[in-house]
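The structure appears right after this line, and notes come after that.
Missing here is one protein chain; the remaining ones are kept as they sit in the complex.
Now for chain A:
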C-alpha cells in the first residue's frame, strides 16, 4: 500500500471514529427480565445483580467466565485456617465523593442481614463471617468459625455501600434514586419501575471507564417484542434471544450476535424420597408399583441412556446449548474431564430395565415448567417420546412455574425437569444445593427436590468445603461430582448458551453468568482501530 493510500485510510478511519464517538455515546439496551429493586441487598435475582454491578461494586468480582477477580479489594489471602485478609483499593470514591474505606465494608456486612421484608436476602454470603476486624483504613480481616474457602467467591455478591450515605437507607430510597450511590462505573440518573432505568457514566470511576456516556436500560419482557424492538432500531442490544429467532437473526446483515456457553444446567430430578410407591409411577395396568423403581440405579441409568441429548440440543434448542454429563462446562472450577453423558442407546436401556426387573417397562409421568427455561415444555415432550421408545410409557405434564416448583419442592412428583444456574461458577455450589443430603443445619440440599442422598458425596463435599488449597479442593469436588453422576443422582441434559443480539458495529463481552451490563458493550470499530 502506498503512503498516500495509508494516510487516506487512516484519515478515513479517524473521521469514522470521531463521527462514531460523537454520535454513539449513548446506548439503549433491551433486557428480558424485569429489575425489581435497586437496593443491592434486598432481592437476590440476576437482573438486580446486573444493574447493581453497574452502580455499585463488591470487594471481589467475576469475569466473563465467572472466575473471581479483584474489584474493590486489590488482593486477599488466607492468613490462617479461619481468617481471610483483604487489602482494599486506595483512592476509590463513591458517586457523591465520599471515600471508600474498610469502615464501609464493615457497615455493609452489618446491613446485609438486616434489610426489612427481604424476600431473598444476601445474608447467606455474610453468615460465615463471625467477626470483622478493621486492621487499618484499607485492610480488613474476616474471621470465620470453620475454614471457609469460598469467601472471595461469595463476596462478589455483596455490593459495598457507604457508611456515611447509607446509614438509614431504605429499599424505597434506593428505588427512588437518592440512595442509589455506589462506586460503580455508572450513576443512576432515573428509574421508572418495570419500564426503564437511565444511567450516566461515572467519570471518576477507578477502573476502565466504559464507553457510554448515557445508557437506557429498558425492560421488554415479551420475547417477540424485544426482538422487534431490536429490528426496529429502538434498542441496540437485547439479551435472552429466543432460540426460534436465532436462525433469522444470524443471517441479518444489520445485526451481530454474541454467544457464550453459560452456567445453567438443565436436568431431570427423580423421586428418591420414597422407597415404596412413588406417586407418578405405575405398572402397565395403571396400578401403583409397591417398590419405587427410581431408587434402582439401573433404572435411572437406563432412563439417562434412553435420552438422545444431541438431538434435543439440535432440534429443540436450535443449537443454543451443549449436551452435558455434569454440572459445569469445560474450563470451570470443578469440571470433571471426560465425564460425558452416556451414548443414546434404546436397546441397552431396555436390557438394563429388564435386569432391574422391568422387562415390560412401567408407566411414568414426567413433569416440567412451561414458562421458565427456553423450550422447557418441548424438551420434556421429546424425552417422553424417547423414554416411551425404551419401554417406559411416559406421559408428560407441563405446568406454569408458579404451580410446578412448589409441587416439586414438596416431593409430590416422580420425575421432573428443572434448571440450575451456578452463578459462582464453581462446583461446590451445585453439589451443595442439588445432590447433597438435605440438612437444614449444614445448609445442604436446599434445592435437592428429589431428596437424593449419598453419604460418599456428602463426605467428599464436606472435605472439599474445608479445604483452602485450590488444587486439593478442586480434586475433592471433582470426585464428589463423579460419584454423584455415576450413581445418576440427577440426569444432566444440557448447558444453555447465553445469546445477545445487537446492531452491527457493537461488540459485546458475553458473560457466562447471563448478566447484561452496559460496561460489557463497546463500539466494535473503536476496538478494531485501536488494535491496528
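The definition used in the following text is that a contact is a pair of C-beta atoms (placed from the backbone, for glycine too) under 8 Å apart; a residue touches a chain by one contact, two chains touch by 3 or more; residues count from 1.
As a working rule, contacts and distances are computed from a predicted model.
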| item | value |
| --- | --- |
| Absent chain [UniProt protein name; select from "Spore coat protein", "Acyl-CoA dehydrogenase", "Sulfate adenylyltransferase subunit 2" or "ABC transporter permease"] | "ABC transporter permease" |
| Identified contact with the non-displayed chain, of A:193, A:411 or A:509 | A:193 |
| Options A:189, A:257, A:348 or A:405, residue touching the unrepresented chain | A:405 |
| Touching residue (missing chain; options A:429, A:454 or A:516) | A:429 |
| Sole residue of A:72, A:219 or A:349 that reaches the chain not shown, by the stated touch rule | A:219 |
| Missing-chain contacts mapped onto chain A | 34, 36-37, 39, 42-45, 116-121, 123-124, 127, 171-172, 175, 192-196, 218-222, 224-225, 228-229, 231-234, 371, 401-403, 405-407, 409, 420-421, 423, 429, 433, 438, 440, 443-444, 446-447 |
